[in-house]
Structure formats: structure tokens, C-alpha cells
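Step one of this worksheet: look at the structure below.
With one protein chain removed, the remaining protein chains of the complex are shown where they sit.
Take a look at chain A:
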């Protein structure tokens, strides 16, 4: 009974995680620009990997396996949002965003206010904004 339930949970979670990975791949192929591809790509990074890790911990239960599972989930939950944030920020600053697809751009107001506050006239704007990332 317990072994059958373990097998069923294993198969179900593997199929759901594989569906999330396939959805991320199809989203990478179909979606039009960097930000929407980023939206598709970050789904299996937390949910799919969490399902697989729970699956491993259910498959063979021991203290060492559960400690590894918690460590993997902790580090993936720590690093995946950071990398997604950095890629999205670089996409916005590097003009990889298709602005005709945006409904509203709330960051543009903050950028224009920061430009007005720091003075528009200097020609070294690119290097200055690279040095102080809080100004964008």
C-alpha cells in the first residue's frame, strides 16, 4: 500500500515537473521579447524543481536526503530571483524591451525623475549611470 502510493506520487510529480519544463521551452520559442520569455522561463526554476526535490525526499526517506532537499530548495529560491531580476534589469537598461507591447511602463516615470534630479546636460551619462545603479 505504502509502496504503491509512493510510486503514484513519484510518477505524478515527475510528469507535472516535465510539463513545466516543456512549457518553459515552448514559451521560450513562442513569446516575443526578453521580458515575456523571462516570465516563461522562471516557472520551472522554483515549482518544477520543488516538485522533483519533494519527489526524491518521498522516494527514499532519511535525514540526510531531507537535509539535502531543504538545502537545494533554499539555495535555488535564493539565487533564481536574483538572476531573473538582474536579467530583467539589463533588458530594460539595454533596450531589449519591445515598448509597443507594454500596456504601461511605471519605471519610465522614475527614470525620468532621476534624470531630471541628476541634471540632463552632461554627456557622460552612460558611464555615470553605470557607476551608480541606483540612479536608474
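Just a few scattered comments:
By our rule, a contact is a pair of C-beta atoms (placed from the backbone, for glycine too) under 8 Å apart; a residue touches a chain by one contact, two chains touch by 3 or more; residues count from 1.
In this text, contacts and distances are computed from a predicted model.
Missing from the rendering is one chain, named in UniProt as "Sodium:proton antiporter" (options: "Acetyl-coenzyme A carboxylase carboxyl transferase subunit beta", "NADH-quinone oxidoreductase subunit H", "Sugar ABC transporter permease" or "Sodium:proton antiporter").
Listed here are the chain A residues that touch the chain not shown: 7, 10-15, 17-19, 21-26, 28-29, 34, 37-38, 41, 44-45, 48-49, 52-53, 55-56, 58-60, 64-65, 68-69, 71-72, 75-76, 79-80, 82-83, 86-87, 89-91, 93-96, 126.
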